[in-house]
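One protein chain is absent from this view; the other protein chains keep their places.
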Amino acid sequence: MINNLFIQLRQEWMLIAILFILLFIKLGKERSNENIINFVNLALLINLGAGFCCHSAGELFNGMFTTNTLIVFEKDLLNLAVLLISMQSYAWLKNSQHVIEFYLLILSSLLGMFFMISSGNLLMFYLGLEMSTIPLAAAANFDLTKRKSSEAAMKLILSSAFSSGILLLGISFLYGTTGNLSYSILTAHINGNPLQIFAFILLISGFAFKISAVPFHLWTADVYEGAPVAVTSFLSVISKAAVLFTLVNLLYKVFTPLAASWYWILILLAGVTILIGNLFAIRQDNFKRFLAFSSIAQVGFILIGISGSSQAGSASLIYFVLIYIFSNLAAFGVVSVVSALSGKEYISDFKGFYKTNPMLSWVLTIALFSLAGVPPTAGFFGKLFLMMAGAAKGNYSIIIFAALNMVISFYYYLRVVKAIFMDSNENPIQKLEVPTVSKIAMYICVAGVIITGLASVVYDYIYSISIGL
Amino acid sequence: MNLTILIVVPLITAVLILLAKGLQQIRIIGLTGAIAQLGLAGWLLKSFLAERAAGNNTTHLFESNQTWFKALNIQYHIGIDGIALAMILLTSIIVVAGILVSWTMEQLSKEYFFLLVLLSMGAYGFFISLDLFTLFFFLEVAVIPKFLLIGIWGSGDKTKSAMKLALMLMAGSALVMVGLFGVYYNTHTFDIVQITQQGIPVGVQKFFFPFAFLGFGVFAALFPFHTWVPDGHASAPTAASMFLAGISMKLGGYGCLRIATLMPDAAHAYSWIIIVLATIAIIYGAFATMMQTDLKYINAYSSISHCGFVILGIGMLNKTALNGAVIQMVSHGLMTALFFAAIGMIYSRTHTRMVAQLGGLLKAMPFISTVFVIAGLCSLGLPGLSGFVAEMTVFMGSWQNPDGAYRLATVLSGASIVVTAVYILRATGRTIMGPISNEHAQLSDASWNEKLAAVLLIVGILVIGLAPFLINHLITPSTDAIMLQMGKAIAVK
Amino acid sequence: MQDIPLSQILFVSTALFFIGMYGLFTRRNLITMLMSIELMLNSVNINFVAFNKYLFPNNLDGLFFTLFIITIAAAEAAVAIAIIINLYRSHKSIDVEDATEMKY
Amino acid sequence: MNISSILFYAIATLILGAGILAVTSVKIFRAAIWLLASLVGIAALYFWMQVEFIAAIQIVVYVGGIVVLIIFSIFLTQHSGKEMESPARSKKIFSALAALLGTAFVHNLIVHYQGFAFNSANPFNPNVAEIGTQMLSTTSHGFILPFEVVSILLLAAMVGCIVIAMRPTNQTITHNESNL
Partner (left out) sequence: MSNYLYILWIPLLPLATFVLLGLFGRKYLSGIAGILGTASLFTSTLLSFVAANQYFFVDGKVNGVFQKIVAFKYTWLEFAPNVSIDLGIIVDPISVMMLVVVTSVSLMVHVFSMGYMKGEERFATYYAFLSLFTFSMLGLVLSANIFQVYMFWELVGVSSFLLISYYFNKPSAVAASKKAFIVTRFADLGFLIGILILGYYGGTLDIGLLIERFTSVHSTQFLSITTASFLGASMLTWGLTLVFIGGAGKSAMFPLHIWLPDAMEGPTPVSALIHAATMVVAGVYLVARMFPVFSMDEAALNIVTYVGAASALFAAVIACTQTDIKRVLAYSTMSQIGYMMFALGISKNGGENGLGFMASMFHLFTHAFFKSLLFLGAGSVIHMVHSNEMKDMGGLRKLMPITHIAFLIACLAIAGIPPFAGFFSKEEILTAAFHENKMIYGIALFTAALTSFYMFRLYFNIFWSKEATTTAHTQDGHNVHHSHGEGPWVMKLPLLILAACAVGVGFVPFSQLITSDGAALETHIDMVFSIAPVALSVLAILLAANLYKKQNEKPNKVAAAFGSFYTAAHKRFYIDEIYLFITKKIIFPFIGQPIAWADKNIVDGFMILLAKTTAKISESIKGLQSGKVQNYALYFFGGVAALSILFIYLWK
C-alpha cells in the first residue's frame, strides 16, 4: 500500500515536493531568477524521467485515484509540455518579479490536471478541473500592468466559473440518477433516460468549454490574446490536452451506454468547431489570437478522431496531442521569444522576418506546416490518423467536410509563411538574441515535429497502450 | 537493388546543400546529386530490362515491403513497373536540366536548390510507391516546395499565384485523401498490389472513384480544375516551371492512371465523363493558348491542352490509349521543360516574355531560338520528335473504341493539332522570326550550362521520337498487365 | 417532512440556478455577476444534499461533494475578487461592458 | 399540510425571493444583502433537511466569508448607494425568458423522472463525528485524497490572490485561511 502510494503517485509527489521547495525559497532569501528557472526545469526533467522510470498500474483510495501505463504516459506528455514552456519563456520569466509565484500557480495547475486525468471519481475529477483552472486564471493576470491581461483573467475566471456551475449541475443530476460518483459503478446505472442525457450534455458542455469547442469557445481568443505568452501556450496545449484525455477516458469507459448519442454530439461539435475556428482564424492579425482560433479548429479534428470510438481513436488523439505539443509549442516559443524581446505580437510584424531571423523563421514555418498537416512533418500523420479514426465509422460526410476545411486552414497557415518569407517590410523585427535554453526547447520541438511522424514506433507504442470503446 | 536509394540520394543532397557554403559549392553539390540520380535511373533501367530479358514477368520489379505503421496496417511498399520507371527517368532528366538552368541563381541560392531537390525527392518517392499511403505522403511532400519556390523566387503576382496553386493542389489532395480512406476501409489495406488482387466492391468504387480521380485530376490540370496552371507556371522561376510542368503535373496523370486501374468498374462507368472533360481540356486549352500574349502563359495553357491527352488516353481504357497516355506524359514532360527552359533563357536576356515585344531572336541567339523551335515543333507533333509518337498513339488507341461519341471526342481532340500549329507558329513567327529590335540585336547566346540542359532534354525528346519502340517495349508489358487485371476485375463482377 | 416530495426541493434549486443565470446575463457589475454565480453554485449544493438525503442515505457522497463545492467556491470567489480589484485598478471601473478591448 | 411543509415553503420563498431581489435590485449594496439573505435561507433549508453540519459550514463560509469578502470589495470599488446602470431591456427580457424556459425545461425533466418519485426508506442523519472520520479515512467513501488536494488548491489560490491584489487585499487571504 505505502509502496504503491509512492510508486503510483510518484509524479504527483514530485510536483508537490517542487511546490513546497519553491515556497521555502520564497520565504527564504532572494534567489536570482535564473537559478530558480533552472532548478524548476531540472526538477521537471527529473519528473519526466520519473514518469518513465517504472511501470505502474492500479488504483488508490478505492478508485479515487487510478493509474496505468496510458495515464502515466499522458502525464509525462503534460510534464514535457510544461518543461518546454518554462524553457521557452525563459526570456520573459527572467525579467518578471513573480517567478516563484508563477511556477507555484502553473505547477499546482499541472498537479490538478494529474489528479483529473487519473481521477476515478467525479468528485476528484471536479477538484482536478477546478484546481487546473483557478490558478491559471490568476496566472493569466500576471502582466499586472497590462489592461488586456486583467481583462483576460476576468473573462477566464467568470466564464470558467459559469461553466463549472453548469458542469456541477450535470454532475449533481448524474449523482441523483445513479446515486454514485465513482466511474466503476456509474456505468452500470447509466440508462439513457432524458434526465441522464441532459446531465451528460451539461457535463459535455463543461468539457467543450475547457477544450474550447464551438459554441463554448468564445473565451478562448480573448484570454489567449490577453494572457502572458507562457500562460497562453499553457492554456492552448496543456489544459486542453489534459481535459481531452479525461474526456476520452470518460466517454470510452463510463458513458459507453450513451455512445450512440455522444457520437453525434461529437460530430456536431466537430463540424461547427472546425468551420468557425477556420473562419475566424482567416481574419486574425494578432499572432496569439490567430493561434487561438487555429487551435480551436484543431480541436474540431481531434473530436472527429475521438468520435471514431475505437482504440485507433484514442491512440490517434494521444498521438496528435503529442505532435500538437511539439508543433504548437514551437510556434508559441517563437512568438514568446519575439514578444519578450521585441514586444511585437502581430503577424504583420513578421513580414520579412526571414531576412533578420532565419533560424526562428524556419522553426516557425515548420511548426506551422505541422499544424497545417503537411508532410513530412508529424502534423500530417497526426491529422491523417485522426481522420482515419473518424472515417472508421463510415460517416464520410464529416470527413469530406473536414477535408475541405483543411484547405481553408492551409490558407491561413500559408498566409503567415508568406508574411515571413515573401512580403517585404521596411522595418522588420531586428535580429534577436535568443536565450540558449529557449533555443534548446525550440530544437527539441522541431526534432519532435520531424521524428514523431516518420518514426512509426511512437504511434505503435501509443496504440499499444491506448484503450478502445 | 533497393529503390529506397532513389529517395536517399536526394535527401543526402539536400542535407549537403544545407551544410554547403557559397553558391559555387551549393550548385556543384546539387548538380552532382542530380547527375548521380540520373545515373541511378539509367542503371535502374538497365537492370530492369535485364530482369525482363531474364523472363521475370512479375508486374512490379525490385519490390520491397516493410511495415511502417503496424497498428494501421500501413506498409512502406515500393517497386516499379515500366510506367513508373519511365516517369523516374523523366524526373531525373528534368532535375538535372532544372539545376543546370538555375546555375546562376544568386538570391537565397541555398534555400532554392534545397527546395528543388526536396521537390524531386517527393516525385521519386511518389513514383516508386506501391502503397497508397506513401503515394499520398509523397504527393503532398511535393506541394509545399512549389509554394515556396514560386512565392519567393517568382515573378509577377507571385504570392497570389503561389497561394492559388498551393490551395488548389491541397484541395486536390484532400479529395484524394477521402478516396483513399474509402478504399482503406473497404479493403483494410493501402497496399496497391493487395487491393488489385482482392478488388473493391463496385458500389464503393462508384462512390469513391470521383474523389480520388478528380483529386489527382487537379494535379493533372483536368478541366475545370486547371486554373492554377497558368498563373503558377507564369509566376514561377524557370526551373520551378520546368519541375511544375515536367514533374508535378505528371504526378497527377500517374495518380489518375493508378486510380483507374484500382477501380476498373468505376472507371468504366465514369469513362465518358472523363473523356468529355479531357476533350474539353484539349480544345479549350488549345484555343485559350491561341489568345495568349505571354510566352509562359502560352506554354502553360498548351500544357493544359497536352495533359488533356493524358487524361483522354486514360479515360479510353484500352491498352494502346494507355500507352499513349504514358508516352504523352513523358514526352510532354520533356517538351514543356525544354520550352520553359528556352523561355527562361530568352527572358533572362530580354527581360520580357511578351510576344509583341520580341522578334527576330534567331539573329541574336541562334541556339536558343533553335531550342525554342524544336520545342515548338515537338509540341505540334512533328514526326521524329516525341510529341508525334505520343499523340498518334493516343489517337490510335481512342479510335479503337467504336462508340460514336468516343469517335467524336477523338476527332475533336485531333482538331486541336491544327490549333496547336496555329499558336506555335504564331509564337515562333513573332519571337524567333521577323525583324529584330536593336536593343535585342547585341544579346548573347546560351551559356554552357543552358546549352547542356537543352541538349539533355532534346536528346530525350529525340530518343522517344526516333525510336519509340524503346519506350514502347518498356511500358507495354505494364499496360498489358493493367488491362489484363482490369479485364479480370470486370469479369469477376 | 416526508410529505414534501423531492421534486419540490429540486424545483427550488433549479429555480435558484436559473435566477443566478439570469443575474449573470443581465448584471453589468462584475461583483454582482460573481454573486449570481454563487447563487448557481448554491443551488447545485441543494441538489446534492437533497439527493443524498432523499435517495441515497447509505453514504455521504453528496454531502461531501457539497462541502468541497463550498470550499472551491470560496477559493474561486477569492481569486475572482482579486482579479476584479486588479481590473478596477487598471480600468477604473468594474463594469463588464468596459472590459471589452479584445474582440473579433 | 403540516408545520414542516409550511416551514419548507417559507424557506423556499425566502431563498427564491431573496435570490430574485439579489440579481435585480439596482443598489449593489442591497443586492449583497439580499444575497446574504438568500444564502441564509439555504442554510435554513439545510437545517430543515437536518444536515446541520452543512448548514453550519454554509453559514461560516458563505455568510461569514464570501459575502463579507464581496462587501469589502464593494466598498473598495463602489461608493455605496450609487445605482448601477441597468442593462438593455431586450437583454433583460431575453435572459428572463431563457431563465424561465430553462427552469420549466429542467423541472419538466425532473418531474417526469420516476427515480425521484419515491424516497429511500433508510433514515439519513449523519453526525459530525462520522463526517470527520470519513473525511480523513482512506477506506471506501473516505475523502482523504480530495481533502489534501483541495488544501493545495487553496494554497495556490491564496498565492494567486497575493500576487494579483498585492497590498490592498491582505484580508482576502486571511479569509481564505479561515475556510480551512
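Structure notes:
Should a chain be cited, it is by its letter among A, B, C and D, assigned in written order, with residues numbered from 1 in that chain.
The definition used in the following text is that a contact is a pair of C-beta atoms (placed from the backbone, for glycine too) under 8 Å apart; a residue touches a chain by one contact, two chains touch by 3 or more.
None of these values were measured; they are calculated from a predicted model.
For the chain that is not shown, the touched chains among those present are A, B, C, D, taking the whole complex.
Interface note: of B:L61, B:I195, B:A234 or B:V389, the residue touching the hidden chain in the full complex is B:V389. Only one of B:R27, B:K164 or B:H233 touches the absent chain when the whole complex is considered: B:K164. Summary of contacts with the chain left out: across B:I273, B:M354, B:V411 or B:V459, the touching residue is B:V411.
The residue touching the chain not shown here, chosen from A:I21, A:I46 or A:I197, is A:I197.
Contact with the undisplayed chain is limited, among A:M64, A:I100, A:I190 or A:A208, to A:A208.
The chain not shown here touches chain A at positions 154-155, 158-159, 162-163, 166, 194, 197-198, 201-202, 204-205, 208-209, 214-216, 218-219, 221-222, 261, 264-265, 268, 276, 279-280, 282-283, 408, 411.
Where chain D meets the chain that is not shown, the touching residues are 94-95, 98, 101-102, 105, 109. As for the chain not pictured, it touches chain C at residues 21, 24-26, 28, 33, 96-97, 99-104.
Simple rule for what comes next: only the chains that are shown with their structure count from here on.
Separating the CA-averaged centres of chain B and chain C is a span of 66 Å. Per-chain CA centroids place chain A at a distance of 32 Å from chain D. For the pair chain A and chain C, the distance between C-alpha centroids works out to 27 Å.
Residue positions 17, 20, 34, 55-56, 61, 64, 68, 72, 75-76, 79, 82-84, 86 of chain C each touch two or more of the other chains. Within chain B, contacts with two or more other chains are made by no residue at all.
Taken together, the chain D residues at the contact with chain C in this complex read 2, 4-5, 8, 12, 15-16, 19-20, 22-24, 28, 31-32, 35, 38-39, 42, 45-46, 48-51, 53-54, 57-58, 61-62, 65-66, 69-70, 73-74, 76-78, 84-87, 91-92, 94-96, 98-100, 102-103, 106-107, 110-111, 115-117, 119-120, 122-124, 126, 130-131, 134-135, 141, 143, 146, 150, 153-154, 157-158, 160-161, 164-165, 168-169, 172-173, 175-176, 179. Contact residues of chain B toward chain A in the complex are 67-72, 74, 137-138, 140-141, 143-144, 147-148, 151-152, 158-159, 162-163, 166-167, 170-171, 174-175, 177-178, 181-182, 184-185, 211. On the chain D side of its complex with chain A, the touching residues are 106, 109-110, 112-113, 115-116, 138-140, 142-146, 149-150, 152-153, 155-157, 159-164.
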